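All protein chains but one are shown at their positions in the complex.
Let's look at subunit A:
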Amino acid sequence: MTKAAADLKTEAPSVTALPVRVAANAPIEAHGIARNPGMKLDLGFLESMRNVNRSALERRVASLTKRRSIKADNQAAWLLRSISLMDLTTLNSNDTDERVRRLCAKAINPLRADIIEGLGLGDEKIRPAAVCVYHPFVATTAEAVKGTGIHVAAVSTSFPHGLAPLRTRIQEIEASVADGADEIDVVIPRGLVFGAKWQELYDEIVAFRAACGEAHLKVILGTGDLATLRNVMLASMVAMMAGADFVKTSTGKESVNATLPVGLAMVRSIRAYFEHTGYLIGFKPAGGISTAKASLDWLVLMKEELGRPWLEPELFRFGASSLLTDIERQLEHHLTGRYSANHRHAMA
């Protein structure tokens, strides 16, 4: 068991926060999280994860968001935290280099100067953790964020459906890594889950991980397509066994994207994997998280179910595009007591 994992065992109020904004690719000692080496596909362990009761999970998330209330200064602080956990994302068919540069500029300077000053942030740089783009824009992004500590994330493996030939998908990862991506968000072919082809799914993800090299691997399950929370739980577990650094809910292109019950199933899979192996896996909900309030619900979920370490960008990310603007408005409101408007904040 790693040192961080040992700390976690004793748990909760006394856990010290992980150092903030250490590059995810920094050596292990820098942030205390050993990278998940994966494990043998263990179908017995997988089977033991089958018991997921949707009604109970729905009740849990319904009361969870009512059991915790983040108000006043704490709300401002937690919203800043949401910014720092963000993969600022553009995944549109009409993206261009210029559009991506604009997004990077926003990532580098996410908040208006008067808000930074008003909140008393001083020299503390609070920025999204990564910018997330399609492969053609990886090089542009890497150039734009160079030296800022902001990661370059590329969606890959024939995002969003993942149905290109395996060779093609692996080549796409290699190409993005070569262009400067240090985080790769891959999708799984959802059909493998419906067919319970766990070995095939496992082998593909192992291959993705190998192609990533030092880049971190986020595995998108496409939860909106998977139909049941049980499928989500099982797919998540296979992804971790195969060496995922993060598991991620959705592509943002499914009809239903990140929901709290899905998130709960996945964070419980992360907990089970941790209890089983001692490795800490990251979680990234993506798609449909567009309000400051919704981001707080997710933070509460992480803190309650997994604990403080999962409020660091090494272990938690939001995939989001419009969330940042809503947070800016809320922060302005916090300072002035007046409700703000979108156009008062620089667009991405």
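Throughout what follows, contacts are C-beta pairs under 8 Å (C-beta built on N, C-alpha and C of every residue); 3 or more make two chains touch, one makes a residue touch a chain; residues count from 1.
Please note the rule applied: contacts and distances are computed from a predicted model.
Student: Which one, "Glutathione transport system permease protein GsiD", "Sulfate/molybdate ABC transporter ATP-binding protein", "NADH-quinone oxidoreductase subunit K" or "Aldehyde dehydrogenase family protein", is the UniProt name for the chain you do not see?
Tutor: "Aldehyde dehydrogenase family protein"
Student: Looking at the whole complex, which of A:Asn74, A:Asn92, A:Thr168 or A:Asn342 touches the chain that is not displayed?
Tutor: Only one of A:Asn74, A:Asn92, A:Thr168 or A:Asn342 touches the chain omitted from view, namely A:Asn74.
Student: Tell me which residue among A:Lys284, A:Arg308 or A:His345 touches the hidden chain in the full complex.
Tutor: The one listed residue touching the chain not shown is A:Arg308.
Student: Would you indicate which residue among A:Leu121, A:Leu163 or A:Met347 is in contact with the undisplayed chain?
Tutor: Of all options in A:Leu121, A:Leu163 or A:Met347, contact with the hidden chain holds for A:Leu121.
Student: Which residues does subunit A use to touch the chain missing from this display?
Tutor: These residues of subunit A touch the chain that is not shown: 11-13, 17, 20, 50-60, 63, 66-74, 76-78, 80-81, 119-122, 124, 126, 228-230, 268, 271, 299, 303-304, 308, 311.
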